[in-house]
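Every protein chain except one is present and positioned as in the full complex.
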Amino acid sequence: MVIEIQISVSGQGLHEITREIQRRVADAEMDAGLCTLFLRHTSASLTIQENADPSARRDLEAWLNRLVPENDPLYTHTSEGPDDMPSHIKAILTATSLTIPILQGRLALGTWQGIYLWEHRRRTGSRNLVLHLCP
Amino acid sequence: MVIEIQISVSGQGLHEITREIQRRVADAEMDAGLCTLFLRHTSASLTIQENADPSARRDLEAWLNRLVPENDPLYTHTSEGPDDMPSHIKAILTATSLTIPILQGRLALGTWQGIYLWEHRRRTGSRNLVLHLCP
Partner (left out) sequence: MVIEIQISVSGQGLHEITREIQRRVADAEMDAGLCTLFLRHTSASLTIQENADPSARRDLEAWLNRLVPENDPLYTHTSEGPDDMPSHIKAILTATSLTIPILQGRLALGTWQGIYLWEHRRRTGSRNLVLHLCP
């Protein structure tokens, strides 16, 4: 089963999508299986990270922004704005797709794991995901 | 088929799990298919790396420790110890899940590829994996 999903984002940062994905998995009434998430963009990414303390996510964002700053003189691909080339670099360092097993009808996430769409651009709008479920 | 697996770890570093996973695949008696490994933690990760010369793994560990040191003044998420926030960062730079095709009843790894659980914390104990096999 393949489902297209739109996710609203409001600027740079980690947007949690665990509940949205969990709901789609529950709707499929699949006891065991595999859930694949695929992001159709090259300037945002997917990640699984700690869902408890927001300070961990703020530090992830700050650390990655320091490693991949805007306005680096190395960049030649600058026509789409100062946040564009850093976004592509951040995307290759993180993930475009995630695969998560389904156990007893639910995503087999650990206690502290949440699924995040990591928006790397300063834009507000929506991003397109494709969800695949197999038994 | 979905199987839960516990892996013992003894401190930071790359712990090879190739044989353990290969054995589970053999038990499934599947000629061709796809094996997915998913780690239920946010301060450790999975990686596929050179299994021949241990110096390559030592250099990977040393390089990543230098890129993501402990006690960076940037960190605000410090309540769980100095090795906690670096572990989350290392986890987002590596992988939480791996997908490996099965060919002629075995994982289709290259000659020099081994599967590793990369423990980023200094802890000793066990980590939980979920293995999914599909034809």
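Brief remarks follow.
Order of writing sets the chain letters: A and B. Residues in each chain are counted from 1.
Note that in this section a contact is a pair of C-beta atoms (placed from the backbone, for glycine too) under 8 Å apart; a residue touches a chain by one contact, two chains touch by 3 or more.
What you see is a predicted model; the values in this text were computed from it and never measured.
Within the whole complex, the absent chain has one touching residue among B:Q12, B:T42 or B:T94, and that is B:T94.
Residues 1-2, 4, 36, 38-43, 68, 72, 74-77, 79, 85, 88-89, 91-93, 95-97, 99, 128, 130-132, 134 of chain A touch the missing chain (whole complex, contact as defined above). With the whole complex as reference, residues 32-34, 47-50, 53, 55-56, 58-60, 62-64, 66, 93-95, 98-103, 108-113, 134-135 of chain B touch the missing chain.
In the analysis below, only the chains that are shown with their structure count from here on.
Centroid to centroid, with C-alpha atoms defining each point, chain A and chain B lie 20 Å apart.
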